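Note that this complex is displayed minus one protein chain, with the remaining chains in position.
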Amino acid sequence: MTTMLHLVNKSPFERNNLDSCLRLAKSGSAVLLLEDGVFAAMNNAAYADAVKGRMGDLKFYVLGPDVSARGLDDTPLIDGINVVDYGGFVDLVAEHDVAQSWL
Amino acid sequence: MEPWEEDGPEVVKRFMYVNRKAPYGTIYALECLEVVLIAAAFDQDVSVVFADDGVFQIKKNQDTTAIGMKNFSNTYRALDDYDVEKIYVEQESLDARGLTADDLIIPVEVLNAESLSEIMAQQDVVISS
Partner (left out) sequence: MKIGILVNEGPFTHQASDSAYRFAEAAIAKGHEVARVFFYNDGVNNSNKLSEPQSDDRNLVALWAALGKEHGIDLVVCIAAALRRGIKEEVLKDGFRISGLGQLVEAGIENDRLVVFGD
């Protein structure tokens, strides 16, 4: 079985990319939130429960540069989501067999 | 791999093309279909998925006359001629839109999310648009 990295780049408030990813991502996969996808990582926002509900069987990452760009450095992120930079993004791609973008 | 395949010149990878967008509103459906038709010539293991609004790409009875755009829905029928036989549609996406397999222009394999996720996890390359 291959290991998958799922990339979600759209806000869950605007599009269903995150919903579909969470519906179809297999246990043990990783999810990287980037671009407007980072809004799903906000601890006090309405989508936090959807992410928290899968923290037990998926690993979540968020792209730090996109968090900072959107003014969220002062805003709590969900506990247990790992913040990575572009180098960390590259490592995640290398560590998983397949990268699937939820466009 | 069978012994007689060992000298095969080509690496066969599993390519999955994931369609999650409706036709006409944006160009992604048409341009993804163009990729799949080219990909079919490469002797790779090709599968095509329709999920979320992507299921509307293969809805029967499309008539684009009045919007002035080309109706490319019949082209999906050619997938079979190109030996693209693994065509999957997510059950949950059909249900959410009040559609069934009878509403679709081509025969497909309808899978629930759990079965589809198993197949997705077996791919080597996933291309979404």
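As written, the chain order gives the labels A and B, with residue 1 at the start of each chain.
The rule we apply is simple: a contact is a pair of C-beta atoms (placed from the backbone, for glycine too) under 8 Å apart; a residue touches a chain by one contact, two chains touch by 3 or more.
Just so it is clear, the model here is predicted, and its values are computed rather than measured.
K.L.:
Considering the complete complex, which visible chains touch the unshown chain?
P.N.:
It touches the following shown chains in the full complex: A, B.
K.L.:
Please identify which residue in B:Gln44, B:Thr75 or B:Ser115 touches the non-displayed chain.
P.N.:
In the full complex, the listed residue that touches the missing chain is B:Gln44.
K.L.:
Hey, which of A:Leu34, A:Ala48, A:Val62 or A:Ile81 is the one touching the hidden chain?
P.N.:
Of the candidates A:Leu34, A:Ala48, A:Val62 or A:Ile81, A:Leu34 is in touch with the missing chain.
K.L.:
Please give every residue of chain B in contact with the chain that is not shown.
P.N.:
11, 13, 15, 27-28, 31, 34-35, 38-39, 41-42, 44, 124-129
K.L.:
What chain A residues would touch the chain not displayed?
P.N.:
Looking at chain A, the ones touching the missing chain are residues 7, 9-10, 34-36, 65, 85-87, 89-91, 93-94, 98-99, 101, 103.
We adopt the following convention: only the chains that are shown with their structure count from here on.
K.L.:
Starting from the mean Cα coordinates of chain A and chain B, work out the distance between those two points in Å.
P.N.:
26
K.L.:
List the residues on chain A that touch chain B in their complex, please.
P.N.:
Residues of chain A touching chain B: 1-2, 4, 16, 20, 23-26, 29, 97-103.
K.L.:
Applying the document's contact rule, which stretches of chain B touch chain A when the two form their complex?
P.N.:
Listed in rising order, the residues are 18, 20, 28, 51-52, 90, 92, 113, 116-118, 120-126, 128-129.
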